[in-house]
Structure formats: C-alpha cells, structure tokens
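Just one protein chain is left out here, and the rest sit where they should.
Then we have chain A:
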Amino acid sequence: MTYVGQPVDRLDGTAKVTGEARYSAEYPYPNMAYAALVHSTIARGRITRIDSATARKTPGVLAVITHENAPPMKPAPKMTPMDLSTLATGTTVNYLNTDEVHWNGQPIAVVVAETLEAAREAAHLVEVEYAEFPAVLDFAAEEGNATPQKNSLISEGGAKKGDPDAALAAAPFSLDLRYTTPGHNHNAIEPHSTTAFWDKDRLILHEGSQNIAWTQGHLAVRFDVPKENIRVISPFVGGAFGGKTMVWPGTVLTVLAAKVTGRPVRLMLTREGVNRTVGGRTPSIQRVAIGAEAGGSMTALIHTSITQNGKVGGGPEQVTSQTRHLYDAANLQVQQNLVELDTIANTVMRAPGESIGSFALEATVDELAYKLGMDPIELRARNEPARNPIDGKAFAHRMLLECYEVGAKEFGWGERSPEPGSMRDGKWLIGMGVASAYHPAWQFQANVTVRLSADGTVLVRCGFHEMGMGAATAQAQIAADALGVPLGAITVEYGDTALPTGPGAGGSGQTASIAASLITACEKLRRSVFSVARKTPGSPLRGRRFADVRAKDGGLYDGSRGESYQEILRRADRASIEAQVGSDTRLGEITGQVRFMSKFLMDRRRWVKAACGAQFCEVRVDSDTGEIRISRWLGVFDVGKVINAKTAASQLRGGIVMGIGMALAEETLVDPRNGRIMNAGLAEYHVPVHADIPSIDIRYLDDPDPTMPLGLLGIGEVGIVGVAGAIANAVYHATGKRVRDLPITLDKLL
C-alpha cells in the first residue's frame, strides 16, 4: 500500500489555515437576517406573560417569535430502530409551541433582526413572567430514586455471571468503593451555528453537524416536508465530540425563524447559548467492588452506575461497558441505573460511558494492586481474559498486554518505586500511574459512489462528516491505494445530504464504515473499467483475466501489459465510469438498514470487537499547595491498522488532552436550587490550557483486526478512556491520597 499508513498531511489543511474553509455561520446570503435566543431562567413551570413590545421597538428587529405567535411545528418523532434519524431528537420539547418550561435555559423566544447586535439587544429586552412548578434538580439527592436501565437492542443495562455478592464476601482481599464524576458541557471551538434558507418549501441548511442525514430526517418531521426537500450542507465542522450529533433547539429555531421571516437566517450560539441549549455529559455515581485471591486473580467484580436523563430526553451511558471486557473475574456483575431530572437532556460526549466508567474501574484495580502488594501491570496481566469475561465470546483482536509491555519499556515503568510519596524532586512529589483504555468498534451503513473520469481523476462521494479529524484524507488514501492512482488524483466530496448517505460521525465508527463501502466500490469500479477495457478493440488488456490484473501506476496492468485509466477510457470513448455501493432510494434505504442491522447483530453474536490501549502518566504535585502538573504521557494503543499515522496520532493525543481536562478541570456547575448552569462560559468552565499539557507520546501496534475493513479499528474515542484513571493512580502514587471524585482539584489534596 502506497498511502495507507503514511503520515499524509490533511487535504483541507491549507484551506483551514488560510481561512478559506467555510463554516456554517460563514455562508453569505443576500438579505441575511440574524437570530438570537431568549432563555428561560427557571427550571420548570409555565410562562404566564411574555412581553416583547419593547424588544420589537429595537431598530432593525424583524420578528420576535414566542409561543404566542410561532407557527405550529410537529412534535419530535418517536424512536424506531427502522429509522435511525429518530434518534436525533435533542430534547422532546416542541420549542415555542408550548408555554411550558422544562429546563433552566430552554429557549422561549427567538428574535430575528437585520443585525446580530440588534437581535441580541432585543433578546435582552423580552420580558417574561412565570408560574414556577416544583422541580427535581439535585442529581446527588436523587440517588435513592434510581431505577435499573433496561436492556435494549443497542444498549444493555446490565448483566451478571455467577454469584458476585457471595464471591465478594468470601474473597480474602476485597474493595468496595464509591466514585462520583460531575457533568460536563460541550465546548467545541466552533459554537453551534446554523444558516437556514427556505426557497418556497425547500430548505437549505448550513449546519455544523456530526450527522447530516439525521438532521435532515428530524427537520423533515418537525416542519412536515418530505426529506428530499431538505438539503443539509456541512463540509467543515469546528469540533463536535458528540455535541453536534443530535438536533438541538438552535437549529430548529433558526429554521423556524427563516420560515417566519422569509429570509435567510443565521444563528451562531453564544458560548453561554451552547451551554444552555446543548446537552452535556451526565454526572455519575459509581460503585466498583472487587474480590481477589492473594495471587491477584479476581473472584468477584461488580460495577454499577447511576446517571441522569433529562425528563425531556437523553439516554443512558454505557458507564460499565469496559467492565464486561477487561478482567477475567470468575463472578461478574454490571448494572446501570438512571434518574430523571428537570434539566436539559444529556447527550453523548467522547467515549460516553467508558471515559468516566474506566476512571472508577481502573482506580479500583490500582487500589487492589496496592492492597495485594503487586505491580498494577502485573495484576492486569494475571487477570487478562482469553475470552470475553461476561459471556465467553471470542475477541476479534486483543493486544492489551502487548500495549502494556511496549509502554512499560518506553516509559521506564521499572524505575518507579511503588511506595506512595517515595519519588520526589525538590518540592515536587512525583507519581506514576497506568490505566487501560477500551472502546468498542462500531460500523455503520455507508453509501458511496466512486467515479473515474477520462482525465484520470477520481471523485469519491459520500455524505460523511469532517470535524477536523482528517476523515476525508483517510478515505482519499484508501481510494488512491485501491485504484492505484496518486493521492492528488482523488477528490472526496462529503458533508452534504445531496451526496450518497454516509454514516454519522459517532461511536468511532465513521472511518471503518466508509472504508468498507469504499473498498467494495473501488473493487466494483476496477471490474467495470476492466470489462470495458477487455471489450475495447486495441486494448492491451483484451483477453486478460481480471484476477491477474492489478491497479497500479494510475491504470490496470497484468504484469507489464496494460494501460493507464486515461487511455482505457479514451480508447473506449467513455467520459467516466462510476461504481456505487448502497442506494438512497426508499427501497435501497430499507435494504441497507436491514443489511446493517443483521450484520450488526450477527457480528455481535460472534465477536467482541474493540480498540484498547495502555495509558502511562507521570504527575508532579506541589507539596505545599497540592497543584497537579502532568509531566509525561505515553499512550500505547491497539487500534488495528492505522490509515494515517499523523491524523491518527492527533486523534489519540486529542483524546488524552480531553481526558486530562476531565481528570483535573472540567465540571459543569448546576445550581441545585434552580437547575441553572453557573459556569456557562470558557473563563469559568475550565478546559486545559497549553501549560497544562506535556508532550504526549503516542505509539500504536499497527496490527490489523482481521474482522474489520482493512483491519482498522476506530480511534476517535479510545484515547480518552483510562486517562482519568491513570491520573488518579499517579496522584495516589505521588501523595498517598485517593481522590474518587472528579475533577481532582488541589483542594482535595490539602
């Protein structure tokens, strides 16, 4: 392979650094109008009066849309596995079609004006009175009301093997610990932005989205138009991390505002607006209990969790997912539980579930290692399963211990003296910690077309998503290798519902999903080109067999006989030849859906597929003040075959940075008195700054998973998993203090 695996520069790099890349709030339209939202200031109740008279007088205001004058919209669709776009509902509230308030910050009016400034000023002048209702707002206080999550086709709430309670009670060594993690808010660099324009009953929408097909399907229902009437365009997304998967109120209300005013309308949420109207990561309460024998083998492993849903939506998080797969415990139980609050719906955020679940699990394993007087890597090795612990299924690929082996050597793990507080550099207490990363591998449906033109260029078309990870570059590399053409010959079109329907960017599954279809499409294309060539008089490929032909040097060759694609198409007098995988007709959609579900279920019966890794970190803790600095990081990953060495390392490194934020800084402060987020801005909601991040060393084993396309496993999320656990373990090693409540701030170490 010429390109796959190479550290190819991202194809859109120049466009981005020169500002040519256009994001959703940057599409110019003549006659553009600007929108601003008015947010509720109570958590639950009814609007008794909403007065927009003053707001309307602001010069430049075109409309103040409230529940009193908004045109009707259809309610959000009910979820069905036969149409996955029904999963796109951010919250179930029918915005501005109701006087009810369901969370503090819910949009209750939208102002449209000739300028952004006028819109925002008028939004400030809308006066609102409420009748307040009692509300459930304190997550911690709801612990007693948690109910078990039921098992569904896609997400399992719990599972049990053997008798873990009895085994725990009988174990010579045991731990039974409680962990808490706070909520987190989405804060991608690009705030959620929408530009909407109705051309009669056809909608054009520029929207930073991780799932344009879902957005299209959702809006079709809400605005009661056929899906075909809506085109969602989203070639560049300024980060998303799960926050742009669902359809949030800003999008719906921009479309509504465009309808009411008959103008193109742009809404770019303020940072506060993002925090108030886009769901975040749920807080959690977790219990991890482990029983073990003196030799380290686990006899019991129990992991339970409580997370929150909004009463108006949100879903469970697979907090206990990694615990089904990581340790060979004889008796095992996982169970996720839920509480419902009068808050905005929670939503997915990078490695939903595993990122916080692994913190609790991996910290407990570390604590057990100390209890047993055993090295934590050795303890993991002694509990490494040959088959999936919870149900005995086969692992498609599993090289976790190899990751630890490489990591321990590179990181100098052997130089660590295990005693807490035993390593010191002046006032700095030094600690080293490890934890496992784990993330399931997903694969979704992807429709792809590949067209070869007479000039030798190739156009790959698929409505997938580029949020900055280098997704398009990876697919260009795959196509270039599959067709034997130079990378420069490939153009990839994406981020547009006018293209064949692509997969969503989620579950770390996008690259594998497109790759599977793209490889098939390229194979089809080679066949078509070959059969054209074979029939063309004068072609050097006449009489050859397809099996002997290779795509290379920009053409098809059997040994040295063959010719370039240009020559083949010219000789056959063809302008282009195209191949297609999947179809966007109604029938094609249903067939695709059925094929996807059956492959998904069949695969799941046979295999456990996942990426995994070993996180190594070194921290320095100021012995006077408890300030924590991460001084070194190494992540070693088993992510199957790596497509692009450069962008893959960036993804994994980015996951670790985000994990450092989760471990040390990020926390959404929801005032339990009124459900209001009190740090809805980046000055107060801390993410790491450059000075918090050391140089991060990334290694991967690059060993293909035989069950995945090209052997690749997704890399978007596995990097964040285990990070908080590794840091907590290192902090213990440095200070002798176990902090079981994130974030680990200095006050918890004093």
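Miscellaneous remarks
FYI, a residue touches a chain if its C-beta (ideal position, glycine included) is under 8 Å from a C-beta of that chain, and two chains touch if they have at least 3 such contacts; residues count from 1.
Definition applied: contacts and distances are computed from a predicted model.
As stated in its UniProt record, the chain not included in the shown complex is "Carbon-monoxide dehydrogenase medium subunit", which appears among "sn-glycerol-3-phosphate import ATP-binding protein UgpC", "Sugar ABC transporter ATPase", "Cytochrome ubiquinol oxidase subunit I" or "Carbon-monoxide dehydrogenase medium subunit". Checked against the full complex, the one of A:297, A:457 or A:679 touching the unshown chain is A:679. Remark: the residues of chain A touching the chain excluded from display are 41, 59, 117, 120-121, 124, 427, 624-627, 629, 664-665, 669, 671, 673, 676, 678-680, 683-684, 686, 688-692, 745-747, 750.
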